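Here the structure comes first, spelled out in structure tokens, and everything after it is commentary.
As you look at this complex, bear in mind that one protein chain is not there, while each of the others sits in place.
The block that comes next holds chain A.
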Amino acid sequence: MNQSEISHLVSKLRIKVNPRLRKFRNPEGPLGRLKKLQKTVTALIKHERIELNYPRAEEARMYAERLISDAIRHGDCHKTTMENANFWITEKQLIHKLFKVLVPRFENYHTSYTRMHRAPRPYPGPLDKKAVLELRGNPYPSLIPDNISNKHLIHNVLLDEAKKEYRALKYAEIAAKIESEEKVVLQDVNLVKDVTSKVEDNVKM
């Protein structure tokens, strides 16, 4: 098996994957770490938007992305994918949501399936960095301000005017082109007229 075939075994994620995983030290060892992340992944699929500490959000995001992309690739009749889903989703009714709701939603996406924002930390309070992790296409109002729909915002005004100017330029170019073509046609017509008149003259002679 050469390298190009190996790279197709695992789906390529559309997020940055950390080269070194976080330990999340706890008494149960690596399994305890996975249990923590199970909880987060399940909560993400259940609530579609969660606020939590930054390291855990970033770590859980990678597993959630992998789970969804595998579900899209292999579908619900693939044994390994089903086992994975069974492992990561602790509330079993959400496995149906993964295959029946999220897979159709994300099938044609060209971006990542989740989105992560830095969130403000409470002040005064613990110093941990906070993040908001959400599934794309969720039903909640957007977290980032809408700079697109209001055409009176300064950048939209500038872009609008630039568009108008560009169009005017293109229309002028097209008009000039049509005019020059008409001229050529007229010249041709005149030529034909000259030739025919000459021929007629010859015939008369």
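In this text, a contact is a pair of C-beta atoms (placed from the backbone, for glycine too) under 8 Å apart; a residue touches a chain by one contact, two chains touch by 3 or more; residues count from 1.
Convention: contacts and distances are computed from a predicted model.
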Query - Name under which UniProt lists the unshown chain, selected from "39S ribosomal protein L39, mitochondrial", "Actin-related protein 5", "Binding isoform 1" or "Exosome component 7" - result: "39S ribosomal protein L39, mitochondrial"
Requested in this report: From the listed residues A:V101, A:L143 or A:L158, report the one that touches the chain absent from this view.
Outcome: A:L158
Report summary line: Where A:N18, A:N86, A:N147 or A:Q187 are the choices, the one touching the absent chain is A:N147
Query raised in the report: So which bits of chain A touch the chain we can't see?
Result: 145, 147, 150, 152-155, 157-159, 161-162, 165
